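Please see the structure below; I have some questions.
Note that one protein chain is taken out, while the other chains of the complex remain in position.
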Amino acid sequence: MKDLIKRVVETYGPAGNERRIRELLQSEIAPFVDEMRIDALGNLIALKRGGGKKLMLAAHMDEIGVMVTHIDKNGFLRFYPVGGLSPLTLLGNRVVFENGTVGVIGAEKLEAQKDLTLHKLFIDIGATSKEEAETKVGLGDVAAMMREFADLGKRLVAKAMDDRIACAILVEALKEVKHAAYDIYAVFTTQEEVGLRGARVAAYGITPDLGIAVDVTRTGDTPEAMVMDVSLGQGPTVKIRDSSLICTPSVRKFMEEVAVQNGIKYQLEVLEAGGTDAGAIQLTKGGIPAGVMSIPCRYIHTASEMVDYDDVLNGVKLLTHIMETEFKG
Amino acid sequence: MMVEATGVSGHETPVAALIKDTFLALADDVRIDVMGNVVAQKKGEGEDDISIMLAAHMDEIGLMVTKIDERGFLKFIAIGGIDQRTLVAQEVIVHGKRELIGIIGMKPPHLMSPEETQVAVKIQDMVIDLGLSHDEVRQLVSIGDVVTINRKFIPLAGDFVAAKAMDDRAAVAVLGECLQVLKMIRHQADVYAVATVQEEVGLGGALVSTYRLKPHIGIAIDVCHGEMPGVPEQDTAPMGKGPNIALGANIHPKLYERLVEVAKEHNIPYTLDPLPGASGTDAWAMQVTRAGVPTALVSLPLRYMHTSVETLSMSDIKSTARLLAYFIASVDKSFVEGLLCY
Partner (left out) sequence: MLLKKLSEAFGPSGCEGDVRNVLLEELTPYVQEWQRDALGNLIAVKPHPRGPRVMLAAHMDECGLMVSSIDRSGLLRFRKVGGIDDRVLVSKHVVIGPKKISGIIGAKAIHLQKPEERSQVIPLSGLYIDIGAKSKEDAEKLVKIGDYAVFATEYKALSDTVVVGKSFDNRAGCAILAEILKEDFALDLFGAFTVQEEVGLRGAGVAAYGISPDLAIVLEGTTCNDLPPSKEHGYCTTLGGGPALTAMDASVICDKAMIGELLRLAKENDIPIQFKRSITGGSDGGRINQTKDGIPVVVISVPCRYIHSPVSMLSLTDFNHTLQLVKLFLTSIAEGGFTR
C-alpha cells in the first residue's frame, strides 16, 4: 500500500484545484465501484451497491496551498493562504504550481521574529520581472507544498497526509470489501480545508442514512505536547468530538463495537480545535447520524506530516469491517 | 427537576427523557428525532395546515474529559462558552460509568504569591480531583465523558430562583407552560414545541428540526442578560418585568408587531431588545432554513449567564408562556400569508 500512498500524497491538489488528484483516484477505484459521478463542487462520488441503507464515506482530496494575489514589478508573488497555514511552516519552504513552476517562500525584513505574519511573506519563482513571472503563473493560481514522500519503515512522512492518507485508506477499503452491507457512497470530497464545503453539498445530494468521515487527527505524544490522549501506533481513532461536531453517540458506539468484534486496536479521540467533513454531513437536511475515524498524525499542516503504517493498515481493516456491518442505530 | 438533570451539548439523552415525559401529558404526540431533539406536537383546530414551531434548547454548557493522568487526575476542555473563572473551587459531577463527585480545586492562598492571585487560572492548568487511585479512575472514567457542575435548584427571595442550565431549560419550562395554557384556549395552527439540542455548540439541533418540520413561523425562546451592576443599562433587560421581545434583521417585522400587540391586549408586561445583527440563538438558524422561515425571538431576562448560578424571576416564565399562547391563538391562514408580502 505504500506505493499507493506515495502517489496519492505527492499529487497536486489544493482546495479548489483538485482535478489531478481526482483523476488519479478515479483510475484507482474504477474497477471496484459500480458508478462514479462528479458534482457541482468537483466531489468524486462513487457508488458501490450492496443494498440496504445509504452509507456515505468521506475523505477529502484537497490539501492546503497558497493563492497568488499580486505579481510585483520585479516578479515576486504575493499570496493568500488556502486553508489553515502558519507563516512559521511556510518560511523557507518550496511550493509548486499545477504547471510545475517551483517557488520559494521568502520574508520581508523583520524587527522581531514574533512580527512574522503571512502578509510579510512572498513567493520567489526566480523570475526577474513581472512580464517574465506572468509567462509562468497568473493571478488566482494556487501552489501546493512541495515535498517528497519518505518511508521511515514503521512511520511514513509526507506533505498532505491530511487527508490523502484517508483517500488511500478509502481506496484500499473499496478494493478489500467483500460483502457490502449498504449502498456505499464513497466520496472523495473537495474544499474541506476552506470550510467543509464539498462534503456539505455532497451529503445534500446523497442524503445518506449514516455518514462517516475519515481524516487525520493530532497526537499528544511528542515532547511538551498539548494535552491529547492520542498516540501514533495505538491504532486508528474513533472520534468523540471536535470543533465541528459531537459525533452521534450511537455511531461512535457502533464503530467501537465493530473494532472490538474484529480485534482491531483503536483509540478514542477528543480534538479540541479542528473540524472534519462529518461536521457538515451531520447537519444536512433533517440531520444525519455521523462519526469519524481518524488516523493519528504528527505535524499536521506542515510539509512533513507523519503517520504510523500499522495505524493505516488497521484503519483499512476497520473501515472495511464498517462497510460490511449493518448500523442499527 | 429539569435544571438539575444532565444534558451537555451532544449528550442530551438524560434530560431529553425527562422532557419527553413532561410533554407527553401536554401534547398529542412526542417524538425524539435522529439528532436527539424532543418534538411535541399539539394539533390546532384549523384545516389549513399551518404550523408554528417553538424552540428552546435543552443542552447546557459543560466540560469533557480529555485525559486521565498517571495519578488519576482528569484534564478537560470546555463544551460551549464557559468562563474559566467560574470553574475554580467547584464541585462537579463526572458522568462516567456512574456519577462521580469531583473537585476542581485551586492552590490554597497560603502558598500563593500576591502576583499569582491577580491572574485567572487557565482551564489548561486545571484538573478534576476524584479522590480515587489511578486504577480506580481508569475503571470508571473514559476520555469523552462529560462533566457538569454539581448545583441544585436554589430558591431565593421573592420569586427569584438560581440554578445551572437556566439557559435554556427555563425556556423549555416556558414551552411546557405554554402547552398548558393552550389546552384552555382555541388555536388554528398546529404547534410544535421543540426542545432542541446542541444550541451552545452551533445551533445544529434547531437547524435540522426546522428543516424537518417546515413550519410557517418559528419562534425561539432563549435568555437575555438581566440588569446588574457593572453593565450598561441599555445592554440588559429588567428582571420580573416580563419577556424581552427582539426586533431587527433576525426577526420578521410582522411577527414582532403581532407579539407586541398581543402583549398589550392581554396586559402582559414586556421589554424590547433592539437587535441589529446575529441573535446568537436558535432563531438565527431557523430563519435561513430551506427557502427561509419568518422568525421571532422572545427571551427571559437572566443574570450571570453561563455560570452555575443563573438567576431569574419565575413570573417571567409564566408571562412569557402566556404571551406565546395568546400569540398562537391569534394566528390564522391570512396572517401567515401576509408574512410573505413585503
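Just so it is clear, A and B label the chains in written order, and each chain counts residues from 1 on its own.
To be clear about the criterion, contacts are C-beta pairs under 8 Å (C-beta built on N, C-alpha and C of every residue); 3 or more make two chains touch, one makes a residue touch a chain.
Small disclaimer: the values here were computed from a predicted structure and weren't measured.
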Omitted-chain contact residue, chosen from B:Gly10, B:Gly80, B:Gly202 or B:Pro294: B:Pro294
Residue of A:Gly126, A:Gly140 or A:Gly329 in touch with the missing chain, whole complex considered: A:Gly140
Residue touching the undisplayed chain, where the options are A:Arg7, A:Arg78, A:Arg155 or A:Lys175: A:Arg78
Among A:Ala46, A:Ala202, A:Val216 or A:Ala303, the residue in touch with the chain that has been omitted: A:Ala202
Residues belonging to chain B that touch the chain removed from view: 232-234, 247-252, 272, 274, 276-278, 287-288, 290-294, 339-342
Touch residues of chain A, complete complex, unshown partner: 15-16, 39-41, 43, 67, 69-70, 72, 78, 80, 82, 139-140, 191, 194-195, 197, 200-202, 204-205
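The rule we apply is simple: only the chains that are shown with their structure count from here on.
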Distance from the mean Cα position of chain B to that of chain A, given in whole angstrom: 35
In the complex, chain B residues that touch chain A: 9-11, 13, 33-35, 64-68, 75, 77, 79, 124, 142-144, 198, 201, 204, 207-209, 211-212
Residue ranges of chain A touching chain B (in the complex, touch as defined): 220, 227-229, 240-241, 245-246, 248-249, 268, 270, 272, 282-283, 285-289
